[in-house]
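This report concerns only the one structure given below.
All protein chains of the complex are present and in place, except for one that has been dropped.
All chains are identified by letter, namely A, B and C, in their written order; residue positions are counted from 1 within each chain.
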Amino acid sequence: MDETAALAEFRAETRAWLEANCPEEMRQPVRSDSDICWGGRRFVFSSPAQKLWLERMATRGWTVPEWPRAYGGGGLSKEEARVLAQEMRRIRARPPLSSFGIWMLGPALLRYGSEAQKAEHLPKIARGEIRWCQGYSEPGAGSDLASLRTSAVLEGDHFIVNGQKVWTSYADRADWIFCLVRTEPDAPKHLGISFLLFDMESPGVSTAPIRLISGSSPFCQTFFDNVRVPRANLVGERGRGWEIAKYLLTHEREMIGGMDSGAAEGRDGLAQVAKRALGLGEDGRLPDSMLRTDVIRQEIDSWAFALTMERVKDEAKAGQGVGALSSMLKYYGTELNKRRMELMMSLQGTEGLLWEGEDREGDLARAWLRSRANSIEGGTSEVQLNIIAKTMLRLPAA
Amino acid sequence: MDETAALAEFRAETRAWLEANCPEEMRQPVRSDSDICWGGRRFVFSSPAQKLWLERMATRGWTVPEWPRAYGGGGLSKEEARVLAQEMRRIRARPPLSSFGIWMLGPALLRYGSEAQKAEHLPKIARGEIRWCQGYSEPGAGSDLASLRTSAVLEGDHFIVNGQKVWTSYADRADWIFCLVRTEPDAPKHLGISFLLFDMESPGVSTAPIRLISGSSPFCQTFFDNVRVPRANLVGERGRGWEIAKYLLTHEREMIGGMDSGAAEGRDGLAQVAKRALGLGEDGRLPDSMLRTDVIRQEIDSWAFALTMERVKDEAKAGQGVGALSSMLKYYGTELNKRRMELMMSLQGTEGLLWEGEDREGDLARAWLRSRANSIEGGTSEVQLNIIAKTMLRLPAA
Amino acid sequence: MALVLTDDERMIRDSAEGFFAEHAPVAELRRLRDSRDPHGFDRALWARMAEMGFAGVAIPEAHGGAGLGMVAAGLIQEAIGRNLSLTPFLSTSILSATLLAKGGTAEQKAALLPRIAAAEIVVALAADEAPRHAPAHIGTRAHASGNGFRLTGTKPFVLDGHVADRLIVAARTSGADSEPAGITLFLVDPKAEGVRVERRSLVDSRNAARVTLEGVQVDGADVLGAVGEGFALLEAALDAGRACLAAEMLGVADRSFALTTEYLRTREQFGRPIGSFQALQHRAAHLFCELELAKSVTLKALRALDEGDSRSAIFASLAKAKVGEVARLATNEAVQMHGGIGMTDDADIGFYMKRARAAAETFGDSAFHGDRIACLMRY
Partner (left out) sequence: MALVLTDDERMIRDSAEGFFAEHAPVAELRRLRDSRDPHGFDRALWARMAEMGFAGVAIPEAHGGAGLGMVAAGLIQEAIGRNLSLTPFLSTSILSATLLAKGGTAEQKAALLPRIAAAEIVVALAADEAPRHAPAHIGTRAHASGNGFRLTGTKPFVLDGHVADRLIVAARTSGADSEPAGITLFLVDPKAEGVRVERRSLVDSRNAARVTLEGVQVDGADVLGAVGEGFALLEAALDAGRACLAAEMLGVADRSFALTTEYLRTREQFGRPIGSFQALQHRAAHLFCELELAKSVTLKALRALDEGDSRSAIFASLAKAKVGEVARLATNEAVQMHGGIGMTDDADIGFYMKRARAAAETFGDSAFHGDRIACLMRY
């Protein structure tokens, strides 16, 4: 398709600017967690280049290209944003900033926040000054998120928050939390929920990391003991937080679902891994015929899934989308990724079992274990199937 | 294990009698439907030998070896009956009589029937004089059998039966029917059902065969229009027929579940079929590696299932059974058999698609289509899984 | 090009769906089957398909066709699958038309393509010899004779062979029985001496024929493409056929899924619609996802053929393999969820299961195409 002249000009300018401003070090693939810039009050940059790159991009508003300029964004159109993304990929530029503020809270604030809330929080997100975490799940409320019990009782100009959250990603490193609380204990369960923002340094907030089966601890339990939150930090209407929560969940779902792309470009395909692990027989085929069968089936499904992501995007662009397919992508993508990791483990045999030791031993086993959470976090596979049955297939409620 | 002297003597006598009395023609494998003796008023024997074999066996009560002699049975112990079965297998003797009366109604009458009912019906079943069919399912009541609506209203000494049954096997050839009817329309649904016997020649009974996707019509719809059934033909208590029905269903389930035995002796294994269809490669393996994988997995499961049937039987004998596993055998066996037939079709490629024509063309496709009913008839796979979840796993009701 | 239908393509889809639903629904399949129709399809329908531009959809306009390409052809075939319509579209308008358009001489094209577009003739491909698809496995021999060849061999499964006005026969002019090199394609008149055609009926009520060739004389003008180099041409046509079969299976699967979800919403058991049972809901929801994948691979395969993508063989195999499995799952689940009703000949759903199986076995099943993908990707 031909690009409009304006867009072509934007592309040329962008390319030139990126060439001039993206530090060489920031053009390398992300190799470890410390290469990711999360921002926040307590963030320690892993290099001067990482800091410089964030500052330069934030100055242009390009950490959040499509947000309005008034809130620290780049004010770009969808097409311009796509061009920027393409040009960044071209030079393999790293994302200047990764943040739940950008992915989740920002879009919700843009839609549901008051003017004061937008002005207060969005620029700090855009500049990576405040790192956010998400207070949704509770010990008794997993898939059944709406049964949450953390309470927020209004006393004068403050909500007094008491309760406990689990699965708060990086709560121990976050500055602020966006949090679902129950403000109307007597309302029907979906209608008593509100959406609050507060500082993690508020008195009464404490966190404890959760150790996972993979050995790492990206999640915390978070406890609230009479935490005082200014009433002005309520987003949207009181008792209407469930709507905002659902809006956020849809974003999260699409993010998680997109993780499998076995046959997609840029990533080492399963077949390549199999070839390295097993070699090829004289007939040019992988020598273990049962494993080869499983690899083939996995590759077929991965490819079909990648094409489906492409088609869904193209249909959305063309205005032909059949509606929210995020549950489908989330369910299928995560199940696929789990199968892929199982196969990766099978291909490596006993070497895949190694846990600690020299070099990167244990990486594969950890990634395998990590993948098991994909079909649980952000709404379990079972919840996604329920949603599909109800919204896409219009099957009657149980 | 050593056989007791008495059992050894019984074996010797049985062997001698069978040798002397089983016609040579009755020692051939069953090749077509006409080789099966169903008995009944209108049955036409396919050969004098078939008739003779039935008469001789019936005279000894060996069409129903374990039934009491008083009702036309052989009065054998479990051990003697096993010896008889072994000796019949030894000379490949055909069953002298196949009948729903033997498999289903007989055991139920022995347990629930009145003395008069036993004396009236059991000897005729044993001698193959009366052929029975089963009136259970109705158009609106498939898996939910207990919601049946065929009514039986008592008027004086007769029930007046009105309604409709479906899936009545061979109703068009049967002499009598054992039938579930609703006698208490106001009772809770499981408590209003009664178990009636009546003659298919009664005025008001009519049948219409159902054509299946396989082209054959073993089943009928059966209609009852003011059929008068003597009150004495009620089996067990009025309103307690559901218990009898369940007892029968367990028998049926075990019969259907046992149909897969891919790796069992005596039947051509799937691997053999695959070898004939595909040949072997130079490495001694089937040349199509994906199909070979599927064949291997199917053979593993078939073998594991056959061993499970063996273990369940052995445990029952040893008094160690964990309870009714009939739902497990029914569910798994039928699903396995469906997969097996799919693979058989794949192995034959386009030849498997042939429908009518020379020789036995169409046999495979018909058998494949027939296999699809296995997981529906006698309680669907879904119903069996419900039963397992409830009775074996004690999971809470929905 | 974006992986989405253009406005033109959506119009074709809608008009094809309307056409087959009106003129060739499942009831028509039933009628043709039960009357044991000697042709196994309705010639009037075939003629109407010419009027609609369907018969020549993939034939260049220069030869009387619509020149719309494979995406359009696939949409027609999808509508055929949705309605289980009986037509010689696949054999004639896809396989034979592709072979002629890509490999034919000017004379051959002029003689045959306009007549296909006009639905005046049926042309059938007589290639496969093994029950399990193996396109290079050609044992039929063509020996040089006079200014042409004499053909001898048996083709046990020629789609629409019993009604074909012309056959395209793959025979071996050199090489061993399963070598790609040495295969040559010939145009053969089924009425020629030495040709025997026996109709064979199939489980899905389509028809095929066993074609036996006993020293059938053809001359040099009957050679289609280059002598000994027919395999590449054959594969190109087969890939078009495979992509269209994927589209047909997609139609079969999608329609049987729609019939099933409708049944789930209305059929009651245990006092509630069976679609309210969560175990069935989850299976249906999973199937929904599989169908979405099937749609994507089908469109990609057709698009790749139109674009001359160097990976179009891979995409054709991807579509045939994936959609074959999805259609099998969809129709099996459909019959199971329909319960006893699904086993009766009165219900339409069984026809979908039969067709899904037959289409999956035609020109390579999922095992064949999975292996082909891996070989093309070198593993």
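Just so we're on the same page, contacts are C-beta pairs under 8 Å (C-beta built on N, C-alpha and C of every residue); 3 or more make two chains touch, one makes a residue touch a chain.
From a predicted model like this one, the values you see are computed outputs, not experimental measurements.
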**Q.** Among the chains presented, those that the missing one touches
**A.** A, B, C
Q) Of B:42, B:69, B:211 or B:311, which one is in contact with the hidden chain? A) B:311
**Q.** Of B:159, B:178 or B:332, the residue in touch with the unshown chain
**A.** B:332
Q. Looking at A:132, A:167, A:198 or A:242, which makes contact with the chain not pictured?
A. A:167
**Q.** Hidden partner interface residues of chain A, rising order
**A.** 137, 140-144, 147, 166-167, 210-213, 215, 277-278, 288-291, 294, 338, 342, 345-357, 361-362, 365, 368-369, 372-373, 375-377, 380-382, 385, 398
**Q.** Those residues of chain C which, in the complete complex, touch the missing chain
**A.** 277-279, 281-282
**Q.** Where the missing chain touches chain B, by residue
**A.** 271, 274-275, 280, 284-286, 292-293, 295-297, 299-301, 303-305, 307-308, 310-312, 314-315, 317-318, 320, 325, 328, 331-332, 382, 384-386, 388-389, 392-398
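Definition applied: only the chains that are shown with their structure count from here on.
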Q) Per the centroid of Cα atoms for each chain, what is the distance between chain B and chain C, given in Å? A) 41
Q. With chain centres defined as C-alpha means, what is the inter-centre distance between chain A and chain C in Å?
A. 43
Q | Between chain A and chain B, centroid-to-centroid distance (C-alpha), Å | A | 56
(Q) Quick check on chain C: which residues sit in contact with 2+ other chains? (A) 277-278, 280, 370-371
**Q.** In chain A, residues with contacts to at least two other chains
**A.** 285, 292-293, 296, 398
